[in-house]
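Only a single protein chain was left out; the remaining protein chains are all shown in position.
This part shows subunit A:
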Amino acid sequence: MPKVMVVTSGKGGVGKTTSTASLGAALAQSGQSVVLVDFDVGLRNLDLVMGAERRVVFDLVNVVQGDAKLPQALIRDKRIDTLTLLPASQTRDKDALTEEGVKNVIEELKEKFDWIICDSPAGIEKGAQLAMRFADMAVIVTNPEVSSVRDSDRIIGMLDSKTLRAENGDTFEKHLLLTRYNAARAARGEMMNVQDVLEILAIPLLGIVPESNDVLTASNVGCPVTLNTPDSMAAKAYSDAARRLRGEKLEIVEPMERKGFMSRLFGRKAATA
């Protein structure tokens, strides 16, 4: 059964696009056929993060409006042959996407792929609602920070009421992906920790991605971090999260900061003791 998964958050800049690319790549690296659909019409970026920006000819809006056939708009990744991208368009027309049109595209994608991963735009308006409308499950990307957590709560409420599955009374899987996690700051109590966020949002945790330069480097060069630096902490967090999405039960280890304040007080020995 193909899975339609929306990556959403409410707030912008928390790591939805990064997570769409990284989870998608990790799933594809494990042999699943994956298509990433950029729903951020007007502000497309997934093509850039995937390093496919110069290969975009047709896009989601062209397909929805019947100006191109779906296969013409699909871009096959050059590094992982089970990974495909359906880019968003740069049009400023807010009504470029229709519910009926999106439904048809998703139905057609379901015939070709195991995973259809929808990168949601920020906000709670039409664009975000269309991205989640036909999903079977959601990854809610959250930073351990007040406005991000509040917006995630809002989005969870919408997933529970505005998706087709919710309306039909079907089950809807929700997974929390905590990103840009700074373990040192959480340990010092400057930033909410994993337990704080889990307690407030009360949905199962899919993974914890540390704040990391490897993620920035990966998007600079247009290559998902799981492919660019597979041994980095961030890549491992994404690969493990992808395995959990496939049903594997893997323990989630909270990132630990070696340079906690004890080690800064007492030098390096405290960290290794």
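Definition applied: contacts are C-beta pairs under 8 Å (C-beta built on N, C-alpha and C of every residue); 3 or more make two chains touch, one makes a residue touch a chain; residues count from 1.
Keep in mind that, in the parts below, contacts and distances are computed from a predicted model.
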item: Omitted chain (choose from "Ferredoxin", "Cell division topological specificity factor", "ABC-2 type transport system permease protein" or "Copper-containing nitrite reductase") - UniProt protein name; value: "Cell division topological specificity factor"
item: Hidden-chain contact residue, picked from the options A:K112, A:K126, A:R150 or A:R243; value: A:R150
item: Touch residues of subunit A, complete complex, unshown partner; value: 145-146, 149-150, 153-154, 157, 161, 186, 188-193, 196, 199-200
